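A protein chain is absent from this complex, but the other protein chains hold their places.
So, chain A:
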């Protein structure tokens, strides 16, 4: 553990000039974003440039890939960061022609580009040359057209047929000694935490190959956000991405991006309420993660699951008092929050304090029942191992990354809200296994409680005439045309990023969601291949994915 306020940046800041020198004449031009310098490169230089940025300049985190179509070109934007210091960012912009949108695949450099480029192909229609697996990812295989490209006919009904599932490696194993079995885990299965379909190939009880098939819960969230106005119509959507109680954390992701885009200041008082609400959501979300992981390992709706839900219920009640809702909060506004703490204030604060006071005893109970249980330990130690290098390769963040010893938490490393003024720690564990991820989540619950405690102290003593919950924001927001920003917050599952390009109207020109679960789930293959089915199920549980956020 390290202290929250301590930056542990040892890397020297790389200036824009350094980058320009590094990339040399591969840079065709500049296309700066609000958050980072943007370098325009040729489509066949992608691997070269990304490899140089990673190896020479230390940009080891491919945070997101945004694809979009302009009237005269397609564009792929690779948003790069550093795990050591996420405030150092760079965007690599790759334009391709409208007639023949072919760009080099970044998959050989960053493994996580695999799924991202499939999505870009699926929704926008850019082809990535050299991609190992150029299939659609969210939409069915037989879908016609690319929904986020220009000229796509939304009205046209489509009937999609599915081909029979085949064992992808049957030929390799179909000899006399060995035999494999293809097994569909999901879309309806007790352990998939939503509608996930894992195409699994088994050799006996051992997992040989998995291929997560996502998209069952794809609800066009990006497009719906592109059709809403900045001021009010977008904010309800984030609640529906990670819909299992992490609502305020998601809202903050949009709020942060949009506030940077439109240059809105948030009053300090509102920041404290936001911070408190977000941490309450984190506790609720981690409780759920703990309960469902126990469900996967214990095998039934057992005591641990019910206890976790009992305690989460208290948090839900507090959030209901604060926001008026239990799941779909819609509480944040651009420039602040919807309203102040509920009256009577003292009662709300006392109720929240009661919860915090009881929490340590509950955490002890969980430790008794889960982490110190020998059977739980033999089930979780050294299963679902995810090495730190793989974490970075797959762009994993949140408790998954911290459970593998990658000390990365945007609340501290890229401060927002009120976090930098509070005393708390970032929790990391070096176990790299399912057990370490459970430990991280349990300790983060305690850290969140610390943050809430301090927020309550501040809110209690805040002078009554200075309780400004919202800045003065114009009724209609029209950011300057072609302003681009990519901003991320630390959601319950990891780095939740939003890319917005404004087109001069009151609605975003492009709205891209970087979902932490999307990245974390893509790492499931390295965690589970070669292990047993029960470990596959446990690993999936320990990733704590929410399909609403994976599929968007």
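By our rule, a contact is a pair of C-beta atoms (placed from the backbone, for glycine too) under 8 Å apart; a residue touches a chain by one contact, two chains touch by 3 or more; residues count from 1.
Criterion: contacts and distances are computed from a predicted model.
For the chain of the complex excluded from view, the name given in UniProt is "NADH dehydrogenase subunit H" [choices: "Solute-binding protein", "NADH dehydrogenase subunit H", "Multicomponent Na+:H+ antiporter subunit B" or "ABC transporter permease subunit"]. Residue-wise, the contact with the chain that is not shown comes from A:302, picked out of A:302, A:325, A:421 or A:505.
In the complete complex, the hidden chain is touched by one of A:16, A:44, A:133 or A:205, namely A:205.
In the complete assembly, the contact with the undisplayed chain comes from A:378, out of A:21, A:160, A:350 or A:378. Remark: the residues of chain A touching the chain excluded from display are 181, 183, 189-191, 205, 294-303, 305-307, 310, 369, 373, 375-376, 378-379, 532-535, 537.
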